[in-house]
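Complex shown without one protein chain; remaining protein chains in place.
Right, subunit A next:
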Amino acid sequence: MKKVELIGISKSYDRQKDVISNIDVRIEPGEFFVLVGPSGCGKSTMLRMIAGLEEITGGTLKIGEQTANRLPPSRRDLSMVFQNYALYPHLSVEDNITFGLDVKKVPKAERKKRAQDTAEMLGLTDYMKRKPRELSGGQRQRVALARAIVSEAPICLMDEPLSNLDAKLRGHMRSEIRRIQRQLGITMIYVTHDQVEAMTMGDRIMILHEGKIQQIGSPIEIYNHPANPFVATFIGSPPMNLAQAEADPGTSSVILPGGEPIRLPEGAFEGIGKGPVTVGIRPEFLMPAQGTSEHPVFRAEVTNVEVLGHETVFSFLAGTEEWTAKWNGQWQIQPGDRIPIALDEESICLFDAKSGTLMKKPAARQLSVPAEGAAT
């Protein structure tokens, strides 16, 4: 298992504007590292630079202990799964899986055995003689996966491998890929635009936007403490609610554009002066106002309601912004209703209005169940 280290990596086409600038990250051996960002943020380009399919125009790439900037793709000790799978349409599943081994002149008996083992791991043994066009989308995806696994490369790169699958299969393959990665202990670099994939699969996530790192951290860390409003709205569904507001440390409150002040707990304004800020709060911290007196309550007009069975998501007007709230259970709310909504003031984040940096973290919300029999 090998580490991958990017030191000041940047990329530009024709020496014009950088599409990727100054990426510094160290991906640990055996780590599941997810690169996530909206389309066009440069995440695929970055993956292709690590693979050696795209030239690195600045900085140093280290794979293991070796500088890899100029190494050809085949000598970087990695495998790659492409978004469209890149299966060879004229070869059978078995030949597709063993293609790389054939290139490396692995003896025929070993080739066959490794292909068999991999096929078994992915449930492909019945399809070995078929051509890719005779397979379903999910099966093709597995063949692409098998091709990466069979090479036994210590590093595996995946470029949006699940984006061509339907929702149900995607959920299944998510856990499957994670399981295989744990089982083999390979270092995984996984590109996706889907924040759910990023949250559920990654040991650590890097969020990219316009070629720049927005934040690197564990999924929960990023969810709880987003570094800036972009991350806050990109991770989490529905996204974090944001509004421009006025901070008033004197009264320890922020004033929303509607003129409504929200009192924040003591010490929330440490290091924050009077002036404009961006207020952020996650939809689940806008709660039903029934029977709770400890949180500030405000009334707002509901604009849209989605009842999802186990939860109800609705949007309402908070001053000039449209916010969303997420309540557990099935709530009978109609668009146009004015309803009371409680706001968990401890979970509010404040961002600098200009630079966007996080100034006040929300309170920690992690829960734990003491393990049975554990002496705690």
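Assume a residue touches a chain if its C-beta (ideal position, glycine included) is under 8 Å from a C-beta of that chain, and two chains touch if they have at least 3 such contacts; residues count from 1.
Following the convention adopted for this analysis, contacts and distances are computed from a predicted model.
One chain of this complex is left out of the view, and of "Cell shape-determining protein MreC", "Kef-type potassium/proton antiporter (CPA2 family)", "NADH-quinone oxidoreductase subunit M" or "Carbohydrate ABC transporter membrane protein 1, CUT1 family", the protein name its UniProt record gives is "Carbohydrate ABC transporter membrane protein 1, CUT1 family". Only one residue from A:1, A:53 or A:220 touches the chain missing from this view: A:53. Touch with the chain omitted from the figure is made, among A:1, A:103, A:220 or A:317, by A:103. Listed residues A:67, A:84, A:304 or A:357: the one in touch with the omitted chain is A:84.
The omitted chain makes contact with subunit A at the following residues, 51-53, 72-75, 78-80, 82, 84, 86, 88-90, 99-100, 103-104, 133, 147, 151.
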